[in-house]
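Here it is: the structure, laid out below.
Here the complex is missing a single protein chain, while all its other protein chains stay put.
For subunit A:
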Amino acid sequence: MALNDLFNSAPIAPALLTPSLWMIIALPLLGALVCGLFGRRLGRENVHLVACAAVAGSFVLSLLAFWATSSGAPSVPDTFGGFRTSHALWADMGTWFRAGEFRVNFGLLVDHLSGTLMLVITGVGLLIHLYSTSYMEHDDGYWRYFAYLNLFVAMMLTLVMADNLVLLFVGWEGVGMASYLLIGFWYTDPAKAWAGRKAFVANRMGDFGFLIATFLLVLVVGAFSRQSTPEDFRFVRTFRNGQSTETGRGDPSRFQAGLALRGPVTFQGLETLARALPEQQSNGAVTLTTPIAEGPLKGRTFGGVLTVALLLFLLGAAGKSAQLPLYVWLPDAMAGPTPVSALIHAATMVTAGVYLFARMSSLLVLSPVAMATVAIIGATTALLAAIIAFAQDDIKKVLAYSTVSQLGIMFMGLGTGIFWAAVLHLVTHAFFKACLFLGAGSVMHGNGDETDIKKLGGLRHEMRWTWVTFAIATLAITGIFPLSGFFSKDAILHGVHLNRIAGYEWVHSLLFPVGLVITACTAFYMSRLYLLTFEGKRSPEAKVAHAHESAWTMTLPLVLLAVCSVVASVYAFPVLKGRPEALMDNFLSSVFGPTRDIVRSAGTVILDDSLPKMTDYLLAWAVALVGGGAAAYLYLSFFPSRQGQPAQPFALQVRRVVQNKFYVDELYELVLLRPVKFLSFLLYRVVDSFLIDTVLVRGSAWVTVRFGSALRYLQSGDAQAYAAVMALALLGGVVYALFQVL
């Protein structure tokens, strides 16, 4: 097995690489600094060089780090007295900040999960940088653009490399800021600036939930470290072939020492907590139903607080990943440059929510309520977005809704406990959706920035590279057999079908058919997009008579991404000898293995490890073919043959409602914005204008002035006036004396 040896060797020893992990983040940050400060003076070529080189360097380092994790030797020490995290590099740079008992370390962790994401971020990011050098050729703000792009990559890397929730939040906020800057990149256009603002505000709402959830977890960990007994740390127990073997016993003091050393929000500590909680033990051990003894959460149970924290994390993830309550920003965010859409809205940032839940999987499986909510939110979002995508005519908006929909599918996977498939779909989606977005950008580039698919058509012969890659990516997302999207989506649907959340069995029987409907919808709208853009005759309304193919810097990323979206399907196969599970499952088992142990001892989810059978594949394939076939029939023969005939009023009505996104934005306007606006109007008029401005500010001045002008008469400087006062006093004295005498 020469290949195996290659993977298990590390070209640079982990011990050498670990102290330099920070450079992976620092390189693009430095690139952003150089481009941002000196970009205008450096000139176009140099900015391109700096920006691409920074990301390329980061990519090489990520690759080396990722490679080193597989060499077997390195692992993170079991600071918390739990398990050694295997197949990971970990660099702790010491205390970042501390306040009283609470401390946060600046620690970076590269394991198979974050390593996969690092490769996606820097790899796809590099291709998008390369593509941007051509796409932004004529833009004056190119240096600003590349600075933002580098900043985004740096922040996204911080997000995935963080070994604790607080550092993750830094990246979480950082990508939000970078996306705000990039979506509103053409800030002179008010609509585009507004879109950036909308994304920012929607994200902030989610981030608020994230923060509160983090604080809750800090409190829970603190309460646990005080209440736990040695009995809790019986988790040093391994499951092999369904048999549980106890291999030792932990120690609460180890956990507390770990907290003192590395802070309460490190993922390793949270995992130890998650392992300790579900055990059905006696002897005063802390379990999910134990009430918290002291502190602000006194009286609530550990499980209850965890559920609330996870639901708040879901809100945070909904903001970042554009899920149901907060998804409205993503389609508007298409106002930014197209490569940005590909980088942020397909490959990286919007998947941050999926990453977060994959990272927190050990806690998630402890709460069936949270899992069911995640799955249902995901399914609802996916279905709603897929239906809205039916009626969009803007090429980028269709892709945007498709992204929302695909993310919903990933959340369905997370909510039903098939984490590896969600991550796999994240990766494959990054490939084909980035390819689609960049293809759309290429189409726009070659057609005078036309985005209306009804005014395109027939590009097949004019833009060959774009056509081929776009077709491959469309097939991949549609779920056609040999491409990656099919397998990753099918793995999720398989999990949704067969995994069972304890107490919420109906979720699965409901979600599986919904998942099939979503698949059919995806196939339909993607086929429609593809057919209207590339097939048929050129629309008479087209802006330019003949489209031109883009430069190699734009087509090369397209080709590479298309190749990736084909090749990535290998991860869904059980290719390893003696390993029945899929390659990605096996590969991520170092991350999700502990989660499995927890699930087994908690019994909150019943995981099904079987691989999809041929019948499952056939069903999924048939559904996708039906959706795609319906689109092909409608848009290739039905609608063209009815050209010139009036459409049904009912159909027009439905189309209008769907086109306006079911009036969700308007609903928000009515339910949220109006009351808030009215309240702020009231506050402005009553509190600010009247109470503060009139009564307090001007009122106090008025009183002083009046008082002063009254007192002024007492000091006129007029000797006669003083004398008059004296005389009056004298008179008073005389009158008093007279009364006394008489």
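Here, a contact is a pair of C-beta atoms (placed from the backbone, for glycine too) under 8 Å apart; a residue touches a chain by one contact, two chains touch by 3 or more; residues count from 1.
Keep in mind that, in the parts below, contacts and distances are computed from a predicted model.
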Choices "(R)-2-hydroxyacyl-CoA dehydratase-radicalizing ATPase YjiL", "Amidohydrolase", "NADH-quinone oxidoreductase subunit K" or "Ferredoxin reductase" - which one is the UniProt name of the chain not shown: "NADH-quinone oxidoreductase subunit K"
Residue of A:Ala260, A:Ile692, A:Val705 or A:Ala723 touching the missing chain in the full complex: A:Ala723
Contacting the left-out chain in the complete assembly, out of A:Thr188, A:Thr615 or A:Gln715: A:Gln715
Where the unshown chain meets subunit A, residue by residue: 715-720, 722-724, 727
